[in-house]
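Here's a slice of the assembly, chains where they normally sit.
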Amino acid sequence: MSQTLASKRSAHLRQLIASRVPGHGLPRPFYQEDAVYGTEIDAIWRRGWVFAGHSCQLREPGDYLTLTLDTDPLVVLRDDDGQLRAFHNVCRHRGMILCQEEAGHVGRIVCPYHQWVYGRDGALVSCRGMQEEIDTSELGLRPVHVAELAGLVYISLADEPLPFAPAAELMEPLMRPQRLERAKIAKTVDYEIEANWKLVWENNRECFHCNVNHPQYIKANYDHINADDVSPAVQEQMTVAVTRSEEKWAAAGLAVTHHDTGMCTFPDAERNLWYSANRTAMAEGFVSETLEGRQVAPLMGDYQDSDVGTLRLRTMPNFWNHSSCDHGVTTRLLPAGPRRTRAQVTWLVDESAVEGRDYRVDDLLPFWQLTSEQDWDLCASAQRGVDSRAFVPGPLSTYKEYNVEAFFLWYLRQLTDYCEDN
Amino acid sequence: MSQTLASKRSAHLRQLIASRVPGHGLPRPFYQEDAVYGTEIDAIWRRGWVFAGHSCQLREPGDYLTLTLDTDPLVVLRDDDGQLRAFHNVCRHRGMILCQEEAGHVGRIVCPYHQWVYGRDGALVSCRGMQEEIDTSELGLRPVHVAELAGLVYISLADEPLPFAPAAELMEPLMRPQRLERAKIAKTVDYEIEANWKLVWENNRECFHCNVNHPQYIKANYDHINADDVSPAVQEQMTVAVTRSEEKWAAAGLAVTHHDTGMCTFPDAERNLWYSANRTAMAEGFVSETLEGRQVAPLMGDYQDSDVGTLRLRTMPNFWNHSSCDHGVTTRLLPAGPRRTRAQVTWLVDESAVEGRDYRVDDLLPFWQLTSEQDWDLCASAQRGVDSRAFVPGPLSTYKEYNVEAFFLWYLRQLTDYCEDN
């Protein structure tokens, strides 16, 4: 992009940002304009850490998984030393997509077009048919930063990525007993949501909508109850559950970090935090986020007991996970235009669990499949609404949508920082 | 839109308008450009009266119907006082689509997302979970003007809409005996036409194409016969039919306003008339626009006799209706981009008629279903033709396409007036 165009785009963005009323939604152009979307891709998606997949999908050297971030095809694989590597999944010769499957295994990466061969470290090791003058050392795959965190694999397209260590420091201790790195994928479902990626986050960042829209979800959790509507009975129930859990979990080395009804605050614009994790209690009678609350697969990781509450993980801009004693469910978002978001929902169980014997996919799936699909429908409908010329962003509930506001503040800070830097 | 952009757009429009040769079609950009389409939405669709539906769909307080005009979701409903109201169908909180069905009934309007509750008058009556400081009086649904005319429901998105009374004054007396307000919907069919909305009107405004393309239609009507090709025998037939009808109808209080073969002139750019109605005779042997010309449902409204000719109604920019003694057929157009128009065709019968006993949908439908689908195919093919870089707008027949020219003049006047005002 030319200097002039970029500065015009920045000026336009600043004006849009300034037009937003604090405590209210974002103005309509944020959900529609190519210029906004393009800036987001640069300012957020190509700058931050993007969840790519689970390390258990990449057990052996040569195991790979692929994803497409906006129009960038990417591949993550385990190299010969057992390290994770990520690359633009594009041949340096004629631009061919290299690894063609969603996930797979390669000896070396051989381009299907003209068989240029790359090592698992991305180096071009052979290009038979090319002239001898070719400097193969200049033609390795274009690398992408990769980081692993207790079984979660992240990539960053930035030249100089944000520090990853603080995220790991906060999240790893809480995640440890779940042992997601020793999980296996039980099921993956892909969705195309006809909505801007921010609408998906706005939906995710509040449980105000849960009462009516998630009849399954609210039976298991306290997220939908806030300071404004918690009854003494519910508060009592919650306190009992948490106190009981705290004692028990403290003994088992499982920390509880969220004691209250409602959702813990995330993300954090002021401290510019894009990661968060906590463990919290589930509703009476629930040991797993399943339709009936019962355990439906063997205990995962280090758990000795089903009463471990629910572990919650989330990182901006594209990941959340709810884990129960017996399984975890991960959602990965990827933007695909101003009005389209791809979501991949993945169910994980312990790596030793055998389908049919130890668990049935039909027991695992419904809770989050229903909840997810209910949300995607809401998001698509909200997109059609914000597309109205009559749409005026309304006020957010300070009781129930504090995290939507938190998301907006974080989001706007990323754009503002980016405009200042560019 | 910025002042500069708007004035650039106006200048471009003026240039395009000036490039049109009188008596000829519109130049190619009128069917393709986003700038033209956007101006049309502002200058015509968001300024004029748009047919929304039939009041018989909204009999009881709480009955609603929805439609989407370009990207604006709208809802029309009957309020507690029995008055019609129309609103942007978008929650003032987070922009959610409120009434999700094509038509339905609501006690109060409850947003499916976070259950904000609006009265049938659009006032926000409850928003549980929101902070007390919220000024609910500022958060009613954004209203849209609505007007009713003998069973037809119109809306206007304009701040200050055009006067509706003249349309009512002209049309109501002619429409009265049909009693469309006491009709019921027998069937609705929705279409997506791959053509600009103006091509649909150009098709509608002449019967030059009828001879070959509408074998069913031309048996019933005289529209396709003009001054240039009417034979003495046909003229005689027409005169006999009209004379007989006039005498009979005068006695019954039914006016005949169109005595000639061909179509009456509409719209009228000079007097800026966007509405028109007339009654005219049908061909010998036809008492209803059905395949064989026979009555296929009970008499509607005040009719005492099947020999009432055909009542024709039309309003710019999106409505026409043909009514026979026993049923009426309404077409509603809505633009959905420069190359896409949504059409809804609705068949109405007397409200007392019972399907299966008094009429069969299979008898009602074919005449206008065939005619409509024949037209939509022609329009889509014309769009592909005007998309050719070789397209040069040709001359219009002064005998047979006077109403296409009338449409162009009316259309161009709307754009010109708008450019002057903006």
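Order of writing sets the labels: A and B. Residues in every chain begin at 1.
We adopt the following convention: a contact is a pair of C-beta atoms (placed from the backbone, for glycine too) under 8 Å apart; a residue touches a chain by one contact, two chains touch by 3 or more.
As the structure is a computational prediction, the values presented were derived from the model and not from experiment.
Visitor: Starting from the 2 chains in place, I would like the total count of identical chains in the complete complex.
Guide: 3
Rule of thumb we're sticking to: only the chains that are shown with their structure count from here on.
Visitor: Counting in whole Å, what is the centre-to-centre distance of subunit A and subunit B, each centre being its mean C-alpha position?
Guide: 47
Visitor: Which of the residues in subunit A come into contact with subunit B in the complex?
Guide: Contact set of subunit A toward subunit B: 25, 202, 208-209, 211-213, 226, 228-229, 378, 381-382, 384-395, 397-400.
Visitor: Which residues, counting only subunit B, touch subunit A once they are in their complex?
Guide: For subunit B paired with subunit A, touching residues are 46, 68, 71-73, 88-97, 100, 112-115, 128-131, 134, 139, 142.
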